[in-house]
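Encoded as C-alpha cells, the structure appears first; notes follow it.
With one protein chain held back, the other chains of the complex are shown just where they sit.
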Amino acid sequence: MIALLIYKGIMCVAVFGISLGVAAYSTLWERKFAAFLQDRKGPNRAGWGGILQPLADGGKMFFKEEIIPNVSNRALFILGPSMFMVTALMTGAVIPWGKPLMINGVTYDLQITDINIGAIYILGVASVGVYGIMIGGWASNNKYSLLGAVRASSQMISYEIAMGISLIALIISAGGSLSVKDILESQDQGVANIVWQPLGFIIFFVCALAETNRAPFDMAECETELVGGFHTEYSAMKLGLFLFAEYINMFISSAIMAGFYFGGYNFPFANELYSALGLEQGSWLISLIGFGAYFTKIVLFICLFMWVRWTLPRFRYDQLMNLGWKGLLPLSLLNLAITIVIEYFRGNIQF
Amino acid sequence: MQLTNRKVVVSHKELSFAERMYLPAVAKGMAITLSHLFKKSPTIDYPKKTRPMSATYRGRHVLKRDENGAERCVACGMCAVACPAEAITIVAAERKKGEEHLYREEKYASSFEINMLRCIFCGLCEDACPKEAIFLTDRLVDAEFEREDFIYGKEKLVEKIDKRIDITKRQTQAVLDFKKIPGLRHNTLFDPKKQVKH
Partner (left out) sequence: MLGLTITQWLFGILSLMAIMFALMVVFTRNPVNSVLYLVLTFFCIAGHYLLLNAQFLAVVHIVVYAGAIMVLFLFIIMLMNLNPDTEPRKHIMTRLIAGVIGGVLLFVFVGALKGAEQLQLTQSGASQIGLIKNLGHVLFTEYLFPFEITSVLLLAALVGAIMIGKKDTNINVSRNS
C-alpha cells in the first residue's frame, strides 16, 4: 500500500514536472522558432542563446502587480485561471510515457493510472477546460473578455464533436479498447495507427488546434480584434497561468496525437532493436529508449503546432464554424463509415 | 500603366472543391515558411558586432587643435553661413595676452554651439572652414533625454589635448588637392570662368 502510494506519488510529480518544464521551454522555443521562420534570431540575452528566458519570464510574471478589477466577481476571477491550469494538467494522468519498468520483480507502468475509458476521459477533461476560460472571461466584467470567452467555448464545443468521432474511428481500428495503454500497445508491431487513419489524423489534428485555441483558431485571444480576449483584464501570474496552460495543452495534445496515431513509445523495428541489444522485458533501458522515442515525437508535434501558427492567418469566425460543422463533422462521419468497412474486411469487427 | 508584371487580378469566383479543402494551399504556405527556416538571419548581434562604416562617414563634429594644443577655430563664421540647417551659433572673442597657448590666432570662439537636432550632417561646414578647424567624424551622436542636451558646446566639440580625434581619413590627398583649386577658394566667390582646370 505504502509502496503503491510512493510509486503513484513519484509518477504524479514526474508528469507534473515534465508538463511544466516542457511548457516553460515551449514558450522559449515558440519565440525562437517564430524567429527562425522569419529570418530573425529570437531571444538570446538571458543565458546562453536565451536558455534562461523562461525563468526570466516566470520571475517577471510573479513580481508584476496583481490587478483585480473592482467590478469583477473576485472569487470567480481567481477561479478561472486556476481551473484552466488544473484541467490542462489533469489529462497527463492517463498517458503512458514508456514501456513498463521492472524493479525487483515488480512491474511499474510509466503511467499514473490506466483507466479503461482513458480516451473518453481525455475528451471529458478537455470539455471541462472550457469552464476556466468562460468563468475567467465572464468574471472580468469586460465585453472583450466576454466575447473572447463565448468564442472560445462555442469553438471548443463545436470541434469536440468532430474530435470525438475521429477518435471513435481510431479506437475501432486500434482494436476496440478505450484504454490509452491498449491503444499504444496495439501499435507494438511497429505499424502506427496513422496507416489506417490518415484522414482521421488530419481531422484530429485540426480539432486539436482548435481545442488548444492555437492559431489559426485563436479566436479566443484574437489580439487584433478583442485586445486579448478572455484574459484582457488579467495581469501578473494569473495571466501567466492562462498563457502557460495553453502550452501545457499543446504538450498534452502533442502527446495524445503522437501516442494515438504515431505509436507513442513504439517505433518501427523496436522489438528487433531490443533483442539485438540483448535487453530483457522490463529493462530500464527499454523504458528509456521508448520514452526517448515518444518524447522526440512529442517535440516534433510541438514544432508542427508552432509551424502552423507562424504560417497560417487567423480564420474569420463564420469560417471557423463552417469548417467545424459543415466540413470536419461530415468528414469525420465519412471517416468513421470508411473505417468500419475497412475494419470489417480486416476482420477486426464482426456483425 | 504597368510598373511590374506581378499584378494579380482579384476574382470572386466560387472556390473549386480542391481549393475548398484548404489543404493544398496550407501545404504551400507551410513550405514557404519552412524554406525560411534554412535561410541566414540578416540580424547582427549589435553590441557585440557592428556593421562596417564608410570611411567618410559623416557623424558627430570635432573642433581640432593644432600640434601645440591651441584651438584652430578663429570664429570667422564661415561654417555658420554655410550651414543649410542653421545649426551653428558662434560668439567671437579677442585673445588676451598670455593665452597664446590656448588659441592659435588673435580671434577665437568664446562659444561654439552646434544643435545636433538641427544638424543634417551634410559636411558643408567642413568644406567651408578655411582653418581646417571643424571636421565630421565617424563617432555617433549619443541619445539624450532632454532636448537641451543635444546643443553641443565647446566642452563637447573641442577635442581633448591628451585624446586627439583622428581625422586623417577625411584629409585624403584628393580632398587636399580639391581645396587648393583657386575657383573653390573659400574666401572668394565662385566664378566658373576663373576656375583653373585641374
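Each chain gets a letter, A and B, in the order it is written, and its residues are counted from 1.
Convention: a contact is a pair of C-beta atoms (placed from the backbone, for glycine too) under 8 Å apart; a residue touches a chain by one contact, two chains touch by 3 or more.
Nothing here was measured: the structure is a model prediction, and the numbers come from that model.
Within the full complex, the residue among A:117, A:199, A:299 or A:340 touching the omitted chain is A:117. Checked against the full complex, the one of A:46, A:61, A:76 or A:199 touching the unshown chain is A:76. When you scan A:22, A:110 or A:135 for touch with the missing chain, the hit is A:135.
When the full complex is taken into account, the listed residue touching the unshown chain is A:149, out of A:24, A:37 or A:149.
With the whole complex as reference, residues 73, 76, 115-117, 120-121, 123-124, 126-128, 130-131, 134-135, 138, 146, 149-150, 153-154, 157, 160, 178, 318, 322 of subunit A touch the missing chain.
Throughout what follows, only the chains that are shown with their structure count from here on.
Interface of subunit B with subunit A (complex): residues 23, 26, 29-30, 32-34, 36-37, 39-43, 45.
Put simply, subunit A touches subunit B in their complex at residues 35-41, 44, 202, 307-308, 310-312.
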